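Sending over a structure as C-alpha cells; questions will come in a sec.
All protein chains but one are shown at their positions in the complex.
On to chain A.
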C-alpha cells in the first residue's frame, strides 16, 4: 500500500526514534511510505483547552498537508493525536475533500490490526513488557475494551504484539487508569498529574517488566520522565520500536 505518514509534533521534534521505527516497520512490511510536507500539530493542545479559535490555523495546516495527497492510508503512531486530528478536521472543515482525508486516517496499531495485518515476525524478542493502555486509544479509538466495559473483550494492541516470539506481555494494576499527562493538565494541575504519573510508573515497575510499551508517545514521554525521577528499573518503548525490532 501507499502510506502517508502523519507525524505529530511531539514525535517530530522530541521523539524522532518513534517516527523512524514507524517508517522502517511499514517499509519492511512492503509498503511505500511518504511524508507529506507542512505538518506541525493536530491542534489538540488548543482544543483540549477549549480554545477552538486558536486551534483553527494549526489544524487546517495539517489537514491541508494531506489534502490531495495520493495514498491508500494516512498512518499515525500516536492515538491521542489521531483522535484529535479526526475530530478537529471535522470541526473546522466539513468539505468532501476533508472527509476523504478523515476516512484514510489510522493509528498505527489500528492499521496493523484492521487494515494490513503482519503475516509473520522474523525475530524473537525475549523480554517482558508491561503494556500502557492509554486512554484515548482504548476509549476513543477502541483499540481495546476499556476495563469499565462489560462488552465482549478484545485487545488489538495485544493481538498485534502476540505474534512476536518470546514476548511476555503483562499489565500494571489498574491497567487502563490514566497516566496523568493530559496535555496541558501536566502543567496546570502539576501535583495531581505528578502523583498520577508516579503511581502509574510504580504500577508498571511492579510487574517486573523490562519495558513499558505503549502506542501513545505523549503518555510514554510523561511516564518516562516519571520513571527516571523515581529511579525505577524499567524503560519506555513505543510499540513501533518493538515491532520494528521483531521484523
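The rule is short, and it goes like this: contacts are C-beta pairs under 8 Å (C-beta built on N, C-alpha and C of every residue); 3 or more make two chains touch, one makes a residue touch a chain; residues count from 1.
Convention: contacts and distances are computed from a predicted model.
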What is the missing chain called in its UniProt entry, if the choices are "Lactate utilization protein", "Pyridine nucleotide-disulfide oxidoreductase", "Carbohydrate ABC transporter membrane protein 1 (CUT1 family)" or "Urea carboxylase-related aminomethyltransferase"? "Lactate utilization protein"
Those residues of chain A that touch the unshown chain are 7, 9, 11-20, 23, 35, 38, 40-41, 43, 45-46, 48-58, 61, 135-136, 139-140, 146-151, 174, 176-178, 180-182, 184-199, 221-222, 224-226, 228-229
